[in-house]
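For this depiction, one protein chain was excluded, whereas all remaining protein chains were kept in their positions.
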Amino acid sequence: MGEKEIDNRFSRFGTVSFTSITKVNDFINYLEQGKIMGTRCKTCGERFFPPRADCCKSLDGNMEWLEVTGYGILQTFSTLYYAPAGFETDLPYTIAVVDFGSCKVFGQLDPAIDAKSLQIGMKLKIAVHKLNEKQLIYRFQEVQ
Amino acid sequence: MGEKEIDNRFSRFGTVSFTSITKVNDFINYLEQGKIMGTRCKTCGERFFPPRADCCKSLDGNMEWLEVTGYGILQTFSTLYYAPAGFETDLPYTIAVVDFGSCKVFGQLDPAIDAKSLQIGMKLKIAVHKLNEKQLIYRFQEVQ
Amino acid sequence: MGKVGIIGVGQSRFVRSFRGSIRELAFEAFSEAMQDAALSTKDINASIICSAPEYDKQRSPSAVLAEYFGLNPQPTCYVESLCSSGTTGIRLAYSLVQSGLHDVVLVAGFQKMSEITSAESQERMGRGADIQWEAPFGTMMPAYYALHAQAHMTRYGTTLYDLAQIRIKSAHYGAQNDKAMIRQTLTMDAFVNPESKFTNPIASPLRMGDCCANADGASCVIVANEEKAKAFSRKPIWILGLGSATASVNMAGRNDFSGLAAAVEAGKQAYHMARVEPKDIDVAEVHDCFTIAELMAYENLGFAKPGEGAALIRAKETYAEGIIPVNVDGGLLSKGHPIGATGGSQVRTIVLQLRGEAGAAQVEDASIGLVHNIGGVGIYANVMILGRE
Partner (left out) sequence: MGKVGIIGVGQSRFVRSFRGSIRELAFEAFSEAMQDAALSTKDINASIICSAPEYDKQRSPSAVLAEYFGLNPQPTCYVESLCSSGTTGIRLAYSLVQSGLHDVVLVAGFQKMSEITSAESQERMGRGADIQWEAPFGTMMPAYYALHAQAHMTRYGTTLYDLAQIRIKSAHYGAQNDKAMIRQTLTMDAFVNPESKFTNPIASPLRMGDCCANADGASCVIVANEEKAKAFSRKPIWILGLGSATASVNMAGRNDFSGLAAAVEAGKQAYHMARVEPKDIDVAEVHDCFTIAELMAYENLGFAKPGEGAALIRAKETYAEGIIPVNVDGGLLSKGHPIGATGGSQVRTIVLQLRGEAGAAQVEDASIGLVHNIGGVGIYANVMILGRE
């Protein structure tokens, strides 16, 4: 997918990324375009989020990208008051799982949402957020 | 053996020590006195070098200290031209195994010994060496 | 095939900060298990060493420990499945014995996190989840269990009061266990008094009182085939059932957060192999790294129906006198959680119970016991059923 000599684009994912090289590095370019993408196996049709380069059913890597769109349903959430190294200044922050029907997505909530207003079953959408000039992430946002 | 709140004396062993806390921390005090000490199980008489706090035969920790003395016989050796982190400026240096009869000892050779003069089977002695104000080690030396 | 028995168990005291190296820590459990089984090193045909990775400095610790135990030239290896490493090691020891490769296999688990810095341990915790898709969001183990607690509370009406009852039971039995790290009893005051540290928020809805603490510790379990077990031991305890399962590391791969699917599956396998049912279990050790973990275990193992775990603890039915005594050694919440040592410590407790040697917390005439040991938030699950006959 990438063509540079050392394609370490994935180091740009999230606040702290321990991964830099992956066959799905194009995920980062899609984030830059404001798109959160999963993959779908062209051989068997299986959808994957997080995206994968390989299908464990077809045992091959014949994948296409597919955008996560629309509204999702909040499955569960938690607000953290302690954090691993690198996240201390973000505290408190809320992580959540949201079901978009064709796939589920794990991520952080937009800090603008009042954690007290959260209810499992509520509708949320997803959007790309630039943490700084280099790092990109996605966050769940309120549906107006 | 130690009595301080956090007894991390073993961090003083060698150029780089990844171990700081051990029941045989007194080994470091003996080094300071110029002595290289193994242990002997008071229950069964087994001798150990490196020293141990526990006897795997008697399944207890009834140990006494015993000094490594006299002359040893060089078993084998190698001069390193590449080194792990922290040893780069010491290169080249020579490691060796020397048999003192009642125990064998692994360590570095005194850099004053010409590596070309080394022969398996030759006699060597052992002595404590201060690497700097904090770190202590032992080295094999020529017998005059 | 013949039976496989446990003929020796040992455990170090679990402490905040052990004053020795990992080999010296592991030796405390090793020597206790060897003395318990009345074996010498030549009787051990192989060893398996278990711990969680990167919490201490020694790479490939199995060879270092085997040498310190006097177990050369017998084979050894390192086995890991996070917090369930210990029972994964015992499962593999069972298979090594049952396959005929070895007669007697020793399993030692240890953890000594106190020698790395707090910053180092924070960094490593960040790499326990999927480093590609979840760690970039700032995940930690309490938050993963909190996701499940939130779902359980919403779905079934479980409350912080219910969770506190589990910690109070734990403290009751921890006070009786002289190898436990935390030995003070607790009352509900600790969970309602806003001055109490136990009410500090960690990851909502979980509070400090819902979480176990890291500890330094070691455990050791010796497994033997039927012939050797009968020859060496007056009271061998038999491995009747073994179950093991996994679930996706990524939360996005899960369908339900009100229980651990891997624990349900592992439990089913173990009951099937042992030909017993939940009602046949006389005493259980479950993986209570968090209060919600014990509550989910009640339901996932069939001690209560889904959603009825809270009723079980409210009725005190998981105390030693109840219908299904659980964690009557204080559990991880009171003993502390030295990751690689935890599974072996759970098995030790059940072995002592089935031998009738469990002291103050002895469950009367316990003959069938269960161990539930979880790695990560149900990423790995092992269930083991042990019996006197």
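By written order: A, B and C. Residues from 1 in each chain.
By definition in this document, contacts are C-beta pairs under 8 Å (C-beta built on N, C-alpha and C of every residue); 3 or more make two chains touch, one makes a residue touch a chain.
All values derive from a computational prediction rather than experimental measurement.
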item	value
Residue among C:Ser31, C:Asn250 or C:Asn327 touching the omitted chain	C:Asn250
Contact with the hidden chain (one of C:Arg59, C:Lys197, C:His272 or C:Arg314)	C:Arg59
Sole contact to the chain not displayed, among A:Asp7, A:Asp99 or A:Glu142	A:Asp7
Chain B residues that touch the omitted chain in the full complex	10, 13-19, 22, 49-50, 75-87, 90, 93, 95-97, 103-108, 115, 119-120, 137
Interface with the undisplayed chain - residues on chain A	2, 6-7, 18-23, 52-54, 56-57, 59-60
Residues belonging to chain C that touch the chain removed from view	1, 21, 23, 46, 52-54, 57-60, 62-64, 66-67, 71-82, 85, 88, 91-92, 94-101, 124, 127-128, 130-132, 242, 244-250, 253, 261-262, 265-266, 375-376, 379-380, 382
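Criterion: only the chains that are shown with their structure count from here on.
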item	value
Chain at maximum distance from chain C, centres defined as averaged CA atoms	B
Distance between the centres, which are taken as Cα means, of chain B and chain A, whole angstrom	53
Where chain A and chain C are represented by their mean Cα positions, the distance between them in whole Å	33
Separation of mean Cα positions, chain C and chain B [Å, integer]	39
Contacts with 2+ other chains: residues of chain B	none
Set of chain C residues in contact with two or more other chains	none
